[in-house]
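Below you will find the structure I want to go over with you.
A protein chain is absent from this complex, but the other protein chains hold their places.
Read from first to last, the chains carry the letters A and B; within each, the first residue is number 1.
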Amino acid sequence: MIIQDTLFVLWLLAAGPVWAAIGMFLLPSVNKGSADKDQISTTTLQIAGVISGFALGPLGIGLFYFEPALIRRTTLSAGIVLTVFVSSQVLARVIDPELPSGLWLILAGPLWAALAAYFLPRQYRAVEANDQNVLTAAALGGFAIGPLIFGLMWQRTPKISRDWMIALGSLGAWQIYTLFAIHNPANPCVASPFHVTYLTQQTANGIVIGAIYSLMAVGLTLIYSVQGIVSFAHGQLYMVGGYFSFYFLMHSSNFLSDLTGAEISINPILGIPVAAVIVFIMGALFERFFLKPMHEGLIERVSEYAILITFGFGFFIEYTTLAIAGPFPQRTDRFIEIRRFTLQRAQITDDFAFGPINIIGDRAFAMVVGVILIFALLYFLQRTWTGRALRATSQDRQAAAVTGINPTNMNTLSFGLGSMLAAMSGAALIPIFAWVPWVGAEMVGRSYVIVVLGGLGSVPGALLGGIIVGIVEALGAGCHPDPSRGAAYKEAFALVIFALVLLLKPTGLFGREQT
Amino acid sequence: MKRNALFISLIVLLAMTTLLPVSVLQADGHCEFADETITIGGLAPLSAPGAVAGGVAMDWAFNQAADDINADCGVQIDGVNYQIDVVTGDSEGSPERGQAVTERLIQEDQVDAMVGVYHSAVGLATMGMLEANQIPTVFSEPWNDNVSANGIREFDGAPPRFEDGIDHIFRISPASSMVGSVVVDWLLSLGVDDVVLIVENTDYGQPAAADEAARFEAAGATVSKIDVELGTEDFVPILSRIQARAEAPDVIRILVTGETSFNLTQQMSELGIAPTEDTICVTNQFAFQSDQYWATVPDGNYCAFNRVGIIPSLFSDAAVELNAKYEEAWGDIIPSFAMASYDAVYILADAMERAGSSSDAAAIVAAIEATDLELSQGRYYFDYGAHNPDLPEGTPAFMWHQWPDPIVTVMQYYEPGQSGLEAAVVYPEVYQTHGSSYIVPGTSP
Partner (left out) sequence: MAFFKRFESTIDNGIGRRRFGYIVLGLIILFFLWFPNDSSQSNYAKTVFISGFFYAIMASSWALLAGIAGQFSFGHMAFMGIGAYVAGLIARDGIVFATLGIAISPESISAIGAIIIGTLIAGLVGLVIGWLLLRLRSAYLALFTIAFSELFRIMMLTEYDYTGGSNGLSLRPLLQIADVDTARQVEYYLMFGLLIVCLLVMHWVANSPIGLFLRAMREDEDAASALGVNVVRYKILIFVFTSMIVGLAGAVFYSDVGSERIIPEQLEVLQMSLIIAYAVIGGMESLVGAAAGAFISRYLLEATREVVIALPLGLTTSDGSGAFVWETGAWRYALFGVIMVFTLRYMRNGLLHPIITWFSGRDLIMQETVSKRKSDDDYDDQPEAGDE
């Protein structure tokens, strides 16, 4: 075990992590007076110690040790130099700077988005201006117009309205689209004259599948709005809903066939209520036994407990299903005997035609089912006493309790209903996808994206979020510059959106402001 | 209170070992067996993230073979009957687990020989250990070209590298190049020149796609490759992208396994991309299990697929019987890897009988090399080994200890709901059952 790399050893001796650690402990301890005068916090001192020790070893530490006044400026410049260096390294590998996109990356793009997102909200807070939406606007602005956003927002700190964000967001989107057109002229998303049809087709794909995704996400959001927890068993409840529908249809059609002697098949739409009832009961029972104590103050750190206990519940469901149903894929009959709906090609002018647009028949049906169910839920929440009680509980538990609503029952109801919605979307999708016990994993990941995008707790947000995620996935896979990788990264597109929303606007599109 | 908690915790920890049993091993009473048994180790993915469906079928085949051999008085060595016992280890589809479990089988279960594996990555990872411990091994399902006598870790095309001349690993599954060449030859004979490969990004999909793409390109066809992740359900966006091309491709070849391939095939035919008059749909061996296939791909009629193993119309009695047993157990047609796994145990038992020993690795290896045995998949023999060490120029190095003719055929469904056993064999010509090398959608042979 000899370290063969002499350069590496030299660096380890003269600088490197050891000196970084020394710097971290040494710097904050010294020259307090000078540091206090310049109002340098201990954190800054430590960071400076780490950086200088790591890069220059004793030399760097010594410099700051005797001249703390240099620290702030040097650390800042070092940070900027490092950022520019690393990003130029990355950019040089990814993109040729001669190309328009290289220019764009220098003049605008993610680097400026990060800088703006870091500095502008600080400036707003420093002058005590209203900093609502500033983070989002700054990031979008840096992305779209680069340093100009500093000019717009630094001195006068205007109040950021929704129009700002829409304008900046569309500008950024337009830039990306233009860059696509320049770099990748053969891409079907930009290649005239087919791209209008193609983009419409992909958007339609996204809307259809997105509306189906929403149904599941609505359940998640309902549970969150009443109980304030995220159910990590949602994917497994979705999966098991599909299986309940499958077994119900199989056994009942066998039973009827035996009874009548003729081959009888049952439309899978009848499986939806069956799965809904069973999983509602499952969810409600689970809530009674495992989540209720949480609301009675018997459990500490409620949100962690909720994550873990629902997670364990899902784990149990998944493996029990695997043990019973086996790993072989299943599927029910289809809803309707129409393979696809096609909007025929229409020649609009001599050199421009629109169409054909194809939508798979069963999917369109499932979308309709999903949308009807979501509106039924909205009707229930808005117009019935129980639904109003649920909403009241979600808004103010104590006020609701005062008016005679039993919050404990509302908790159970919300978890049961949320689980039921997952099961219903499972039962609605088993005619469309091959079903295996681990089918929930991919789907639930997407539901998390949807609810966070729409705003945790908002039902219309979940519907819109589902459609947006559907469209993003469709366009991402459809327009990815490398056709061979587009589909493999399909899941990743939604995850990127998710990460961005969490970082820039955790309340999502329709979420309540967090406290 | 605290003491109660202590006892509860002990009770819960012990609860795992006090559950009720379900299954019972069967054995027949008419043979006199020696006290010792011959233990063969099996390696298959029995839990996620491995391909569980494949693993349980392999495990079933190993045990079925052992039961059938024991029912026939086991392995006879020097006039004594030995019972055979297969211990299956769970590789979980991971090389790390595969290695650990192989080590356990060798050291704790003291296996005399090994059969398996499903994932090529597991095969590659365990070969070094099997070689070092001199365990005669018959691999029945890994397809990667590198899994063969020559390729420990990386394939370099060199001849066998074990100095003492003993090389313990045999393979009766095809190398992926052997499969790819049949499919590509078939498609080229139909005159295709615009190919779309849809490929899962795994150790099965990528090497197979690279091999097929190279063959197509060598023949002047254009190839576009699309990677997908296993577990994807919705393929419509990428299929729309194919549909948006100015001209429909001549063929879409699916190198994706399991339920992911079923979802893909179904969505492809629902959208009217393939199979159509313009575009040939070629999927893979998973389509042969027709119950699963039709349950999940109701619109998949006229899709062709490659299949390994003897064609159904030539099934021997042994194969028919084995298929019946599989159908009884799992309600579907037997997949080729279950057949191969079953045969692998028989090959080992036969070699032990001829070697006259269950523990002399060198003798068993020599006996396997000399195998000439008619089993469910056909006649087994090995062209190149210590008995015939020089591979002629131009013969790929993976032919060392490789069963040279796993029959690879292209089959095609032509009626919805058709059993895999009745599907038409369209290529190679010698095996054609319906006198046609491609059934155009909408027609029947």
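What we mean here is this: a contact is a pair of C-beta atoms (placed from the backbone, for glycine too) under 8 Å apart; a residue touches a chain by one contact, two chains touch by 3 or more.
Since the structure is predicted, the reported quantities are computational estimates derived from the model, not experimental observations.
*Asks:* Give the residue, chosen from A:Ala14, A:Leu308 or A:Ile372, that touches the chain omitted from the document.
*Replies:* Per the contact definition at the top, the residue touching the missing chain is A:Leu308.
*Asks:* Which of A:Pro158, A:Gly387, A:Gly445 or A:Pro460 touches the chain that is not shown?
*Replies:* A:Gly445
*Asks:* For a quick check of understanding: of A:Phe255, A:Phe316, A:Phe352 or A:Phe375, which residue touches the chain that isn't displayed?
*Replies:* A:Phe316
*Asks:* Given the full complex, what residues of chain A touch the hidden partner chain?
*Replies:* Chain A touches the chain not shown through residues 1-8, 17, 42-43, 88-89, 92, 224, 228-230, 232, 289-290, 293, 295-309, 311-320, 322-323, 397-398, 401, 407-408, 441, 445, 448-449, 452, 456, 485, 488-489, 491-492, 495-496, 498-499, 502-503, 506.
*Asks:* I need the residue numbers on chain B that touch the omitted chain, in ascending order.
*Replies:* Touch with the absent chain occurs at residues 1-3, 5-6, 8-9, 12-13, 15-27, 46-49, 90, 93-96, 99-100, 103-104, 106-108, 121, 124-125, 132, 153, 201-203, 206, 227, 229.
Assume only the chains that are shown with their structure count from here on.
*Asks:* Report the inter-chain centroid distance for chain A and chain B in whole angstrom, where each centroid is the mean of the CA atoms.
*Replies:* 38
*Asks:* Would you mind writing out the residues of chain A in touch with chain B in their complex?
*Replies:* Where chain A meets chain B, its residues are 188, 194, 197-198, 201-202, 205-206, 209, 322, 326-331, 333-334, 339-340, 358, 360-363, 433-436, 438-439, 441-443, 473-478, 483-488, 490-491.
*Asks:* State the interface residues of chain B toward chain A in the complex, per the touch definition above.
*Replies:* It comes out as residues 48, 52-53, 56, 198, 201, 224-229, 231-238, 240-241, 243-246, 258-259, 262-263, 266-267, 269-272, 292, 295-296, 298-299, 330, 332.
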